[in-house]
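One protein chain is absent from this view; the other protein chains keep their places.
We just call them A and B in the order they show up, numbering each chain from 1.
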């Protein structure tokens, strides 16, 4: 107790010292670990499927239990690391989070040498980062009210979403503080080819957004909020993340919303590990297990809203789920992969494109 | 003396068959009475007798189920309180704590949108009337009980209501203040000539202040008459017992002739008592006030022999408890030189004027 009650400065000093010691990524390789892993999760259906298809078989095979802990905010991760109270081995994060945390030395690098050989090449582009391994691909796309627009005569592109005379009715678009954003959609709607989006022409994007703004019921900031806008009839067409809608349909519920996969946007989610995580060895064993093509496919087949990150898993994918899978070969051609590198790019004053676009957005949106 | 706040001349009130009940319990039962303009009427009775409910119906807080309330021949039933222009002084004064004395007194004038100058004038005259100079800027909390009472009175009078209602206004004051305020009230009433209805359970106040007293019981008016008549000629046993001290002796009328009766109390025989319509062979209660009984010399043949059981000294007088065989009476004797004042255990002889006796049927 007394030892723990030392000053913060001392803790930080110690943190730096420890960081120096573990500079070699395999420093933890000799460490003895309890047979458990702490998984930061928000729970829910995804975790249930993960347990059934990955964690339970993994535990059966290795005796290592996967324990759920609350999904942490970035600030909590920093607080945990700097006070040496890390209660987390891994959690699912985006590339931008990895960028921010990595720069602040809050993440443990992935030891690819502890994983199966050839994995790096088997992962999709940007799937193998220093501080994270891509584990799923998720996406957002055009969604429309099934009662308002018949399938076949529904909006098929962002240009259609922008065309209020052909497809009348209020829109629901995200706020760019939600990473998958309206900026890319606005540019595509304005005629920028999908493969020539980056670097984003922000002026042109805002000019395009000016045109649709009067018809937007609301720029939402969380995905369930966007979904609620559609199910409550406050918007008839717009953008939303697709996972929840796909799962609902698969479970036989009718959300009254349909999806158009053309020009959908995709992002990779990664598993990352904080500095001073208590069970780094176990975590690498789980990673290795999950990224086995068969195991990877087993999870994705049970949760068809997500796309693969392990290329060789394609052979095990259930063809019935291809239509709803964001990066299945049939959708790949028109898919927009969000470029997190551009968003995290900093200017000379240290401000990222993400910050600058959001500041501009805030004054633009309230005009 | 010039009247400080001239009252309106009118102010006659008539209650016709007023009735009110709460959840099946009758609070006011067919009350009718009329009050002359300028009269001081007291409603007197024990708690639960309906006097307060009657007052609240006149003020408009409570709506009667039946009957009418005529103020200067206008029926008030259904007219909201604030349009009735009846002054009310509450038992706890109900001074507004967030207003100064001047603001309290000026409140009814403000409600009538009186001009600034007139308002000041009226407040000045009202404060003078109740003798409250120099306290205008104080708040209620900073005043003594008597001062609060005066503010409440000034506030209820300042808008010259034809009728003023007072709900046990002196109840919270100490004895000295009560005496003083009683005389203040009398003076103000005489100066202004406002019609006044006064609710109390204190018979002294009623006797001192009123032109007439209405005795109430169980929602009904038992008797309404000037104080002296109420005291000396009560119409029934309740009024007699409620007002002042009294002796009641159980007896039987053994003979009646030409308006006078002979009554037998135990072994004793009373002659020449006004019969008040009571016939022979009826059981009666014989009523006589303690101060109407006097001691005669011991051994007096005509007197009634008794023994002093106890005596209570109260300054101006002594009350004797005398046992007369099986019965017991109280005798009130004024203390002054030359009056015979027996001691405990003494044998005494009592006498009274039969005309002071009233018979009530049992």
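Just a few scattered comments:
Throughout what follows, contacts are C-beta pairs under 8 Å (C-beta built on N, C-alpha and C of every residue); 3 or more make two chains touch, one makes a residue touch a chain.
The working rule: contacts and distances are computed from a predicted model.
Hidden chain, UniProt protein name from the list "MoxR-like ATPase", "LLM class flavin-dependent oxidoreductase", "ABC-type spermidine/putrescine transport system permease subunit I" or "Protein-arginine kinase activator protein McsA": "ABC-type spermidine/putrescine transport system permease subunit I".
Across B:82, B:133, B:175 or B:257, the residue that sits in touch with the chain not pictured is B:82. Note that of A:34, A:56, A:121 or A:359, the residue touching the chain absent from this view is A:359. In the complete complex, the residue from B:21, B:142 or B:271 that touches the missing chain is B:142. Within chain A, the residues in touch with the undisplayed chain are 1, 4-8, 11, 38, 42-46, 67-71, 73-76, 78-80, 82-85, 87, 100-101, 104, 170, 177, 213, 217-225, 227-229, 231-234, 243-244, 247-248, 253-256, 352, 354-355, 358-359, 362-363, 365-366.
Across the interface with the omitted chain, chain B contributes residues 59-61, 63, 65, 74, 77-88, 90, 92, 94, 96-99, 107-108, 110-113, 138-139, 141-142, 155-156, 159, 165.
Everything below uses one rule, namely that only the chains that are shown with their structure count from here on.
Centroids built from CA atoms put chain B at 90 Å from chain A.
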